[in-house]
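With one protein chain removed, the remaining protein chains of the complex are shown where they sit.
Order as written gives the chain letters A and B; numbering starts at 1 within each chain.
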Amino acid sequence: MMPMLSVRGLKVSIRTDEGTAQVLDDVGLSLERGRILGVVGESGCGKSTLIRAIMGILPKAARVEQGEIWFDGENLLVFSEAELARTVRSSRIGFIPQDPLLALNPVFKIGTQLLEIMHWHAPNDGSRGAERRKRHVGRLIGLLKRMQVPDPEGALERYPHQFSGGQRQRLLIAAALACSPRLVIADEPTTALDVTTQHQILLLLRELVSEFGISLLFVTHDFGVVAELCDDLCVIYAGQTVEAGPVRPILDTPAHPYTRALLACHPDRATSFQGIAGSVPSPLSPPPGCRFAPRCADVRAACSAGAPPHGKAKSGADVRCVQFA
Amino acid sequence: MTAILTLRDVSVELGGTKGLLRKAVPPVQAVRGVSLDLHEGEILSLVGESGCGKTTLGRTILGLQQESAGKILLEGRSAGRLSPEAARRARGAIQYVHQDAGAALDPWWSIGRTLEEGLLIQGVRDRGERRKRVAVMLEAVGLDPAWGRRYPHEFSGGQLRRVALARILLLQPRILILDEPTSGLDMSVQATVLNLLLDLRKRFSLTYLFISHDLSVVERLSDRVAIMYLGRIVETASAKLLFDQPMHPYTRTLLAAAPRLSGRRASDHVVVRGDPPSPALVTAGCAFVDRCPIAEAKCKIELPLLTSVSAGHDAACHRAASEQFASVRAKRRA
Partner (left out) sequence: MRPILAKLSRDVPAMLGLAIVVVVLLVAIFGPLLAPFPEDAAASHLTRRLRPPSADYLFGTDNLGRDIFSRVILGARGALAIALTVVLVAMLIGVPLGLLAGFRRGWLSETIMRVTDVVLAIPQLVLALALAQLMSPSLETAMLALSLTYWPFFTRIVYAETRRLSASLFVDALRGVGASTGRIVFLHILPNALSPVIVRATIGLGFTILVAAVLGFLGMGATPPAPDWGLTIAESRTYLPKAWWYATFPGLAILFTVMGFNLLGDGLRDLVDPRIRRSR
């Protein structure tokens, strides 16, 4: 079965005041249908740029230099902006942002905002006008009930600030699912939430994935969340994919030196608090070859010679490292 | 161990506007009757979710928020019932590190000047002396002394935290209140910051009050943990005891909800319903009663007090006091 989303060899650069930043360099990932893929990386690794590239909302100063983004059999990079807006975003790819408060317009009722999404992106079922609107309202209420938002009818009449953070996030999940997309991209949706609320949302997402048959791309920096929620994992460092594969084997036996170093920092594993020596290279002047080489404990000459080769770890994960080629 | 800081029945009311031209709004009980001992040299973590009052409690201990009731003793002497400015003078041994370390710095001042300012306020008149101490402290927190000339926006998040630490360490405090010291930091940076904190504690003989919701960090770093819910402390114990045998139902749901690397699947534990309560909520009995999986009739009408359930382990729950719970350790760890 063809993966729902497949990114291959993606290279993205962004023009800045200080020069051209090579933000993404040969990034690849594969999200299988009906599964949850966790994209993990630290700040500056290019996660947001990757998401934006997939959704086609890169800033004007950005350029996709190379690569393919295959979504359900089609290469998104050849779509025009109009086609993406009309036929892909919201209708086939849903998006759950990080901060629900910032994503909602404070002066419009929730109902107005959600119905607007449906108005533009919901699949055409033949109904029109008031009839269509009634159907949309019905669907929304059903979704809000499923999200365990209390009093769904009343909720549609309220404003964003009248909800708690957790409830707002549920509203946005409902918005993302409103038009029955096949793929949902979630950008750190639980970072701003309390622990118990986060737990509820993660549980909800897991149920929705199996119930609605969607594929979920979950971006996060928290390995704990990945361990709980995701089926597969993709680790990114400084714009390069370093390791990808099923979650449990990678967490138990990480292969790539960066993955190993990063997991060793996690409080659940760390014997002492060490951190990783050095700092993330600036995308304006990235090191040649493998970008982790300057900080890697197992570095060799071949590491800076060229792009890190593809290899397979004992755990079955794909690793980009000379040690496994 | 001696108690360097003692709180007895401290309550804090916030907000509230008086009548006259507007409708009177009653104040909110952010902290309700908290009693706490902070022992010298230990790391005590204050854990809770939004609205529990941990930040307000931290600011009250610092002095920027005045308590409405209760006693605060610092190093054995009474230091309570003071206005913010007086409180800061009396409790200079307590310093605070903000969650957003960068926003706590004046963007128009170089960090060197900001660091020197603390010394200037303390009365160090000689400029050379100030410069020297600042340079020494910057090195102690792992920063190049030459960077004193730089401005806050030129530093990364982790570095700003070090700057914030340097700033208050120059004031020679004994107690540090750290508000979410690892939030917003990458894992690798987080590890370095925690390492630094442990190092500094040893070097400068400090006592830490951590305010955090990151249970992984809390478990690894703390000596003792206090769990807060709606303005009250509902459980205190040593870190080991609390994580091995949580007594209070809220603590148990909190521990169960925290994402751990062992990857316990998000579907096989009691999921608590609803959201953390707003501090405006006033209850006669236990505040957790609506969300508690083992609530009884008694819980609704009678407020459970923090009582000892075993050696060094206190919980505010009627049922915890009278029953024993099985250890959840086996289920949690991979």
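Everything that follows uses one rule, which is that contacts are C-beta pairs under 8 Å (C-beta built on N, C-alpha and C of every residue); 3 or more make two chains touch, one makes a residue touch a chain.
A quick note: this is a predicted structure, and the numbers were derived from the prediction, not measured.
When the full complex is examined, the chain removed from view is found to touch B.
Across B:100, B:199 or B:290, the residue that sits in touch with the chain not pictured is B:100.
From the set B:30, B:62, B:178 or B:272, the residue in touch with the chain omitted from the display is B:62, counting the whole complex.
Chain B meets the missing chain through residues 62, 64, 84-85, 88-89, 92, 95-96, 98, 100, 102-109, 117-118, 121-122, 151-153, 157, 160, 164, 167-168, 171.
Everything below uses one rule, namely that only the chains that are shown with their structure count from here on.
Against chain A, the residues of chain B that register as touching in their complex are 49-50, 156-157, 186-192, 194-195, 198, 213-217, 219-221, 253-254, 256-267, 271-272, 275-276.
Chain A contributes residues 42-43, 164-167, 194-200, 202-203, 206, 221-225, 227-229, 247-248, 251, 261-263, 265-270, 272-276, 279 to its touches with chain B in the complex.
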